[in-house]
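Every protein chain except one is present and positioned as in the full complex.
The first chain written gets the first letter, and so on, giving A and B; residue counts start at 1 in each chain.
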Amino acid sequence: MKTSQDLTFHDRVVALTPGGEALEQCLQCGSCGGSCPAGADMDHTPRGLFAMIRAEMEDEVLRSNTPWYCVSCYACTTRCPQQIPITDIMYTLKQMAIQAGHYDHPHATKFSETFIGFVEQRGRSFEAGLATRYHLYHHPTDMVRLGMMGLNMLRRNRLPLRPKSIREVDQLQAILAEAKAIAAKETYR
Amino acid sequence: MTRQAYTYYPGCSLQHRSHAYESSNRNVAQALGFDLVEMDDWNCCGATEYFSLNRLPAYALVARNLARAANEGADELVVPCSACFLNLHKTDKQMAQYPDLARSVNQALAAGDLHYTPGTVRVRHLVEVIISDIGFTELATRITRPLYGLKLAAYYGCLIARPDSIFDSTEHPTTMDRLFEVLGAESVPFALKTFCCGGHMAQISAETGFEMIHKIVKNAAENGADAIVTVCPMCQLNLDVYQNSANKLFDTDYQVPILFFTQVLGLALGLKPSDLGIGQEFVDAMPAINKISEVPPPKPKRERRDKQALPMPVMPE
Partner (left out) sequence: MSDKRVGVYVCHCGHNIAGTVDVEHVAEWAWGLPNVAVSRDCQFMCASLGQDMIEEDIREHGLTHIVVASCSPHMHEKTFRGACERAGLNPYLFEMANIREHASWVHPHDKDGATDKAKALVSAAVHRVLQQQPLEPLQVDIRPETLVVGGGIAGIQAALEIADAGFPVYLVEREPSIGGHMAQFDKTFPTLDCAACILTPKMFDAGAHPNITLLTYSEVEQVDGYVGNFTVRVRRKARHVDESLCTGCGTCWEKCPKKVIDTVFEAGMGYRTAIYRPFPQAVPKYPVIDTENCTYYQTGKCKICEKFCPTEAIRFDMEDEYVDLEVGNIVLATGYDIFDARRIPQYGYGRLANVFTSLEFERLTNAAGPTEGKVVLRDGVTEPRSVAIIHCVGSRDKNTNEYCSAICCMSSLKFDHLVMEKTGAQVYNFYIDMRPIHKGYEEFYHRILDEGTQFIRGRVAEITDAAHSPEEEGKLIVIAEDTLIGRQRRVPVDMVILAAGLEPRADAQGVAHMFGVGCGDSGFFTERHPKLDPVATMTEGVYIAGACQGPKDIPDSVAQGAAAAARILGVIFRKQVALEPIRASIDESRCSGCRICNTMCPYNAISFIEELSVSRVNPALCKGCGTCVAACPSQIITGAHFTFEQIMAEIDGILVDVHTAPPEHTAVEAV
């Protein structure tokens, strides 16, 4: 068996993605890059990123903004002629970038973290809390614009002020804690 | 055939910002004669956020719902939100496909005294349930107020079309278009019917998100749509709430209301707009609804064949 030290960056990306072995089959055809609705804002196209993974350019890949612009729409995945699970690879790269501590697009992680914070605490997401907390911490200047939006949402009865919670939060938290413990073991860093 | 009752997973959005969807779902279900029974103590599916942070807890979060639904004895779980649908469906599918993943997920579930055997619960989207289980023929008999004259753009969005289509085609589905025709409405050509609404982009990188929203609204408007019809609270939120921000960015003034499919279906079943949560949208839907006419629009004349033109492709099925 290979230990995590023996694994190349490429191998680690593959190992952390269900069905990731297909990455080795990439034809560099660009169907993914052409299909991505957010492709214009990415510093590398998905295809480019896969070539860089092959070239073991770990640092550049994990600093790329590409995975953070991925909107999880699966357009690339369904069109890839080699049936590579591209969207899932983007999730893997985001995770690896967070663990490596270098990603140049903190908005997305902060948003995700705030969102998940509520979920882990209560088992449900909480829109009003999410918006205020995320923007207050990370984009205080946006609060005015957001305030207007929030008011409009409120007026239409679309923004609850009290967060909801599931009944068996304990059960959920136990499951998530265990999952994190397992994940920590399978992560190669 | 429809069942009397379906186990139902509403998802967080329907609890707050997409109330309208929840009330129209419930009232339409009642009108069509089945119950949506909310499963006990379900939790958030993690949307697109959790998978970015930590893969295994993300699967475990979703799997808790599947395991609890299975424990309730459900063999099907009906989901109205495309993002929830995808996460539940994908977790079930990948656990079946990758035994290692299933093992780790179940190890985590065990900490909460749960276990899930992939394949136990069939995850279905509400729109597919209504169309497949009731069927167009039966639906046609239930229509009391046909939506004559209303031009609708069928917006499928991403996650019911991809990665696994619940309808005919991942790229160019037409099943919902057929539904609208059954309701008496007209379905307009809509090239961007499966183009992404941007998901969380509107919040984390506004311009990227607004551009995607703008493309969709523009395409529908240019094809003459009175409204865009969605099957997902996230799509509705983006296209509706941010439509004016997108307008501002591109210096346009589209005002295309964004409705849920159960809202238009409910109208055709004779339900009142207020029972369907109509009025909660940012872009007012009433001007579109007021266009509905009592009489069917005249049948378009068959165009005569242009002598010079080459025939459109006919290929054997």
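Basically, a residue touches a chain if its C-beta (ideal position, glycine included) is under 8 Å from a C-beta of that chain, and two chains touch if they have at least 3 such contacts.
These numbers come from a predicted model, not from an experiment.
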Which of B:192, B:206, B:229 or B:289 contacts the chain that the document leaves out: B:192
Touching residues (missing chain, whole complex) on chain B: 169, 171-172, 191-192, 215, 218-219, 306, 308-316
Interface with the undisplayed chain - residues on chain A: 27-36, 39-40, 44-45, 47-48, 75, 78-79, 81-83
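We adopt the following convention: only the chains that are shown with their structure count from here on.
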CA centroid of chain A to CA centroid of chain B, Å: 23
Partner chain A, residues of chain B touching it in the complex: 12, 15-19, 41-44, 46-57, 59-61, 64, 94, 97-98, 101, 104-105, 107-114, 158-159, 162-163, 170-171, 195-196, 198-201, 203-205, 208, 212, 241, 279-282
Of chain A, residues touching chain B in the complex: 16, 18-19, 37-38, 41, 67, 69, 71-75, 77-78, 87-88, 91-92, 94-95, 98, 107-109, 111-113, 115-116, 119, 123-128, 134, 149, 152-153, 156-160, 164, 166-168, 171-172, 174-180, 182-183, 186
